[in-house]
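Sharing a structure with you now.
Only a part of the assembly is drawn; its chains keep their places, and the rest are absent.
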Amino acid sequence: MSTRIGVVTFPGTLDDRDALRAVRIAGAEPVSLWHRDKSLKQVDAVVLPGGFSYGDYLRAGAISRFSPIMELIIAGAKEGLPVLGICNGFQVLTESHLLPGAMLRNNHLHFICRDQKLRVENANTAWTCDYTAGDEISIPLKNIDGRYTADERTLDQLEAEGRVAFRYVGMNPNGSLRDIAGITNEAGNVVGLMPHPEHAVEPLVGTGRTDGLGFFTSILKRLISA
Amino acid sequence: MTLDTVKHAEQTPDTPLPWAELGLKPDEYERIVEILGRRPTGAELAMYSVMWSEHCSYKSSKVHLKQFGEKAPQSDAMLVGIGENAGVVDVGQGYAVTFKVESHNHPSYVEPYQGAATGVGGIVRDILAMGARPVAVMDPLRFGAADHPDTKRVLPGVVAGIGGYGNCLGLPNIGGEVVFDSCYQGNPLVNALCVGVMKHEDIHLAKASGTGNKVILYGARTGGDGIGGVSVLASETFEAAGDSASGRGKTAKRPAVQVGDPFQEKLLIECTLEIFREKLVVGIQDLGGAGLSCATSELASAGSGGMRVELDTVPLRDATLSPEEILMSESQERMCAVVEPQHVNRFMEICEKWDVIATVIGEVTDGDRLEIFWHGEQIVDVPPRTVAHEGPVYQRPYARPEWQDTLQADDAAKLPRPASGDELRAAVLRLIGSPNQASKAWVTDQYDRFVLGNTVLSQPEDAGLIRIDEESGLGVAVATDGNGRYAKLDPYTGAQLALAEAYRNVAATGARPLAVTDCLNFGSPEDPSAMWQFAEACRGLADGCLALGTPVTGGNVSFYNQTGDVAIHPTPVVGVLGVIDDVTRRTPIAFAEEGQLIYLLGETREEFGGSAWSQVEHDHLGGLPPAVDLEREKLLAEILIAGSRDGMIDAAHDLSDGGLVQALVESCLKGGKGARIVIPDTASDSGSAAGDPFVTLFSESAGRAVVAVPRSEELRFTDMCGARGLPATRIGVIDGDALAVQGEFTIPLDELREVFEGALPALLG
Amino acid sequence: MARVVVDVMLKPEILDPQGQAVQRALPRLGFDGISGVRQGKRFELEVEGPVDEAALTRIHTMAETFLANTVIEDFIVKVES
């Protein structure tokens, strides 16, 4: 049986098609999930893609976090279901408290779209195991609410437990504390990051690099070996 | 307040109406009375006044725009021409592409963020209404002087608005323009372009047919947006009918500012596309300027029957709105569809799925009238064509301004030029560090260019290029260009230069230009000088399109871009769409491979009228713009396309404002590689400028491009150019980490980058 | 040091997509009985020196020309006790 990876569409989600395509290119079976769904359709993992769910009104991710499918995903994640939150998806994960901290307006107050360099700090998570710790990758970044914040104790704890999964390299594009671009939960099944691996899976489009493909091959590898 | 019904109007023929306040001329009002055989009701007056406005009726421009149809080149690609929401072009493999550029200039000056945001929203709905999925946007912009305090208010707001709306919709922004000139100080230009893709069989048109079919309004609730003027109808006049002297103050003045809700628009797009997929609509129209007045009258006018609308069923955001105001409201994010009765339920289900409010507000009738009711009483009874398609047409007087000769006589050739290598070097740095020539990344980094995952080329490339079929690699390229300085010197040539540049930009990516859209930004049509500029620009564009074989498929006119008597430079903005069969063949601008040869294609003449150099170094505008040779443009395009298809060129960059040196700097910086350049000296190869480094580097002769040719392809490439008769001059090689012009100067890439990329951030913070 | 608050709200007739989105979400979250939501901005200003008539006039001008966009927004100035 092929590996089924679900991609959730909330009202206002934008990068769902790209995430589905990335899943397909990596060799898994993409499955569309709708925010009102009351079942996860037997997927083996879930991607919460980027975009502006509910227009990012109130706070990014704040409204979608309460959708029916999130109840299933929150429960699933606690039992080990692999979940990747990209950009808006990361914001949904922090709003759901599946990941600690919060995302604030960029320190320069502008939307920023650029090719961003990151370092993979933790290559043991479900979504990074096809990388090697210390790998530097370049993938698109595009957001206006991308400044990762948490209190000092939480940050220290994240560092101590190796849960900072990605750090910005060269330039911190938004004032994220400790250059944090992405984090993981304790178990390593839930990962969130602001930049967009799904936009970097084909040599021709986007930035012309395929550095993001590893996220999707990682989960495939993890699920197949499990 | 008594409701001004049709019956009431018949009974009270002498009631004075505020037609003048609504912008109607006495003879226009007379015509309305004549059409109706009685005085109009307030609601009818509201509809006529807004639909007969310049913006909706094109009453001053129509006689000139006609040429786009009359002189249209024979083209098999055109599926839908001018007159619909947007033109549609066949791009092969069963795909059709629709694209259009529109202005939102005045609203963006009043409220930059919302004005620009709703400009994007409006053009996206136009594209959607054709049946297409919107796939990309572009934004040609013009602002006042870069260092003027008001520019710091307008520009960041406009850019944030375009980004805020477009990013939230999930449409990649793949290009545009940012131009500064003090002539735009009080009249910034915010033009927005959208591209959409569909299959041929999915094309939809705005018409209401089939007696008994339902008219459904869906999307946002209707509020008091953008109806400033018409509130007079709701307030003084009828309040005080027969007693106009009482002048009793009334309801709060309605906001003339429209506020956009991109989230609502995103839902509207997805919802509408799902409705199209299930083939549930007979006709569809977006609501833009003139709101329901426009949508209902245009749908009815283009269809076969009449239409009956129950206006009180329209969902409102503000319950106090009068029927006149509801008809005029320009609330955003609304669409109007004509649906067969058996499909209404499914239509509603899809709307519910997307949280979109939808309401049946009327139906198609077998008559030929547009009839509108308010709580059962008839307030509108008009022949829809007279509202929508048979508005007034003016032959405005026009005359070549007397200052035109003086301006053209003020030749840029006399301006002092850099004489030494050091002076040239300094001039290059000032040029690329000037606001118009510097990197626009400060702007474009605020736009999402990756979303949808099909962006092959975007800023700072010559044209945006989008893949439309993942399997076959079919793609389309779009570029927009316009140079108000050229057009001021000669509007006929200026319009052709805009066309030629956009055409060239598309070809430079390897795509074959197919069709044109345009946004004509001018001063007051009541000023014969501005009207002359407009007439000349239209004639130039129509002639140019005929010569290039690229029909105009649609566009937009924006008049009254002037403050007092002072108009902006005439600014025709031209968008060209091209097709590429395989996007892997696209040509980027970057010089990426050391050792590749740099060729200059075309001829360089001494042409500095309206040039960037004359502006930056001398703040001068005079003389004639560069000459246009459209046959040469076609030849250049064929070479660029063939070079890309057959793998003979690895980079190409068109030459336009700033000339050769500007293009070289951009290609070097994009690829991160330097270039060693030798100024050509054989006259036959490179035109009259041979041997003169200043002219070679800074002249703005049209019909040129630089390309990077792999050594292995050199012979094949030069043979092709030779056989086709296109001058191709080898001017250097990609090499090192500096731009070096032999015998003149060397500028390290780092220094170029700092100046080129630092300029706008320094100005805008 | 005294604190002056400037509340900036969209004018009532202007569409407030944010407030609307919040309002629509409430019933889904199980909160009923809220018939309208408007979302605006709140600025807290720390003022040096006395908050007298003159200072308030200045803050009013500041709100009018800078903190609020009076094309679409209303504002009020309040001294916090």
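Per-chain numbering from 1; labels A, B and C assigned in written order.
In the analysis below, contacts are C-beta pairs under 8 Å (C-beta built on N, C-alpha and C of every residue); 3 or more make two chains touch, one makes a residue touch a chain.
Remember, it's a predicted structure, so these values are computed and weren't measured experimentally.
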Stoichiometry of the full complex in this file, by chain label: A x1, B x1, C x2
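To be clear about the criterion, only the chains that are shown with their structure count from here on.
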Pairwise touch network: line, ring, star, complete, or other: complete
Inter-centroid spacing, subunit B versus subunit A (mean Cα positions, whole Å): 36
Shared interface positions of subunit B, touching two or more other chains: 261, 263-264, 355
Shared interface positions of subunit C, touching two or more other chains: 17, 21
Subunit B to subunit A touching residues, read off their complex: 160, 163-164, 167-170, 261-264, 266-267, 354-355, 444-456, 467, 470, 583-584
Contacting residues of subunit A [partner subunit B, same complex]: 11-12, 14-15, 17-18, 21, 51-52, 54-57, 110-114, 140, 142, 144, 196, 198-199, 202, 204-207
Touch list for subunit A against partner subunit C, complex: 54-55, 57-58, 63, 66
